[in-house]
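Contents: one structure, followed by commentary.
Every protein chain but one is kept in place in this view of the complex.
For clarity, chains are labelled A and B in written order, and residue numbers in each chain start from 1.
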Amino acid sequence: MDKISPLAETQAINLESNFQGKKRWLMTSAADNGFRQLTKILAILLLGLVITLLISMIYSSRLSISQFGFSFVFSSTWDPVKEVFGALPFIYGTLVSSLIALAFAVPISLGVAVFLTEQCPIKLRPVILTLVELLAAIPSVAYGLWGIFVLVPFMREVVNPVLGKTLGFLPLFQGPAYGIGLLTSGLILAVMIVPITTAISVSSLTAVDPTQREAALALGATRWEATQIMLLNARSGILGGVILGLGRALGETMAVTMVIGNRPEIAASLLAPAYTMASVIANEFAEATYDLYLHALIEIGVLLFILTFIVQGLAQLLIRQITKGTKSNA
Amino acid sequence: MRKFIDKLVFGLCSLSTVLVLGILFLILIYILLNGITSVNLDFFTQLPKPVGEEGGGMANAILGSAIMVVIATIISVPVSLAAAIYLAEFGRGKIAVITRFMVDVLAGVPSIVIGIFIYTIVVLPMQRFSAIAGALALAMIMVPTLVRATEEAIRLVPQTVKEAGLALGAPYWRVIIEIVLVSAHKAIISGILLAIARVAGETAPLLFTALGNRFFVKVLDRPIASLPVQIYTYAVSPYDDWHRQAWAATFLLVMFVLLINLSVRYVTRNKSS
Partner (left out) sequence: MEKNILKEANEVDNKTATKIEIEASSFNFFYGAKQALYNINIKIPEKSITAFIGPSGCGKSTLLRSINRMNDIVIGSRVEGKMLLNEQDIYAKSVDVVALRRRVGMVFQKSTPFPKSIFENVAYGVKINGLAKSRKHLQEIVEQALKQGALWDEVKDRLNDSAMALSGGQQQRLCIARTLAVMPEVILMDEPCSALDPIATEKIEQLIAELREKYTVIIVTHNMQQATRVSDYTGFFLLGKLIEFDETEKIFTRPKEKKTEDYITGRFG
């Protein structure tokens, strides 16, 4: 009856925090809100940055846009002396060199991806994958340097003559063998995008339920037939990776600039010198002595931005699909 | 017949792998052989000599690159951290979706376009090329990589760790900074290092922001030399001696970049279980 409950005693202890003033406020949820708003503002800053980019570039190419309008995209005359500008040679060069890159990179990176997921001993896989990804770490200008002094002479002395002899009847492979040009650029780009397409293909393949492979084998399929089922399952991720690689190739500047030949003309031959959107900007920006010239170059930049924007957007859509799939499997 | 196709296909796959690895080694060996002989003390300490004269080094370019990369890191890291925290912890609504989309867009923008952008909003108003313009261009390239890496690092911290912090009465902002970021620090630092490695080799965005310089630069509002731009300039020149120096500089740059990449991978390799 006279027992003092231990609870009653503890209730007497002061539960007030020792923090005073500003420190006290920092412990409240008001501070949390402030923090939240701060991060939100910085996130919106990023949003604003991209919008500003587009607006600013369009503004800085207004002279060229107003003077040439839509014909800028379709005109193939690029004459700074006569003050006539058209972007077609560069669009052509960019697209063709990137497509050549894809034509070489896709089969090779699929081959590597299948090797890594089906044949390679498990312990060796991260090693080889790391090595392949090192190709992505090498700076573009290093590729360019290697291109100028190693690949170009090789193309000029070895590959181009062989192509001329065997496939020279095709207009694709005619013309003098300088060693530079669309084909060479395409090859260097291929090497540069192999790591991306391989890495994404590998992760798409490993995300596939392995029971699919077993089910195929259980029906009497050979290893390759079972692999085809795995590739079928992984197709959207792989496609996303390929498109991502395409986006990278489209915007690649330095390596291409150093081996493309810098000639703003559309030629039928892959061995002829050419020009890409990124290269012309890199080469002639500092020499643009008058405003229209500069604005024309910036307009090419806008076109390049739009092109890569569309391609990257497509790639992201496809890749998001597979990552959603793996999250629900996990 | 089916067996033959089976063997053929897997043979081709092995061949592709050998091809890719072979190209990697080919490139690295050329850089090694051509560059290592020219990397000497002069290279690190001397300024470029005038056109036509042999010798000289790239001391100013090395310093210039270092300065711009450091400034770019200082600018981009806080912004990226904040954005990543927002996206990982708070972002549920439309703003988060749009921001994430914009980060992806920014990640895909060619670096030369970023160079143009900085030219239009920094170089033109300032009426001059400058180190700060170069640094800003590099920072803009770093941001998407950093935001993605950091967001993923934060998401990997288990919910229970956060809840334990909150249950002790810590306000959310403290939980994030002191507990979540600290738990994820390894991954975040790896992300920062990889972004630095990437941006140290960028040439295009510097071409018309920082331009280039043959001397040491002590202020931030003047053009400044950088290693990648110097390599490019020397490589496309007609002088053999400049070519030699370009290889040396490439060797240095590639060593730096590969070293960072390999050590980051090595340090983080045990994390995935």
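Please note the rule applied: a contact is a pair of C-beta atoms (placed from the backbone, for glycine too) under 8 Å apart; a residue touches a chain by one contact, two chains touch by 3 or more.
Every value quoted in this text rests on a predicted model; they were computed, and no experiment measured them.
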item: Candidates A:Thr130, A:Gln212 or A:Asn283 - the one touching the absent chain; value: A:Gln212
item: Full-complex contact with the absent chain, from A:Ala136, A:Ala207 or A:Ala221; value: A:Ala221
item: Absent-chain interface as seen on chain A, which is shown; value: 121-122, 209, 211-212, 214-222, 225, 229, 232-233
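By definition in this document, only the chains that are shown with their structure count from here on.
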item: Chain centre separation (chain A, chain B; CA means) in Å; value: 15
item: In the complex, chain A residues that touch chain B; value: 26-29, 31-32, 35-36, 38-40, 42-47, 49-50, 52-53, 56-57, 59-60, 107-112, 114-116, 118-120, 126, 128, 130-135, 137-146, 148-150, 191, 194, 198, 222-225, 227, 247, 250-254, 258, 278, 281-282, 285-286, 298, 301, 304-305, 308-309, 311-313, 316
item: In the complex with chain A, residue positions of chain B that touch it; value: 2-3, 5-6, 9-10, 12-17, 19-21, 23-24, 26-27, 30-31, 34, 79, 82-83, 85-87, 89-91, 95-96, 98-99, 102-114, 116-117, 119-121, 124, 140, 143, 147, 171-174, 176, 197-198, 200-204, 207-208, 211, 228, 231-232, 235-236, 243, 246-247, 250, 253-254, 257-258, 261-262, 265, 269
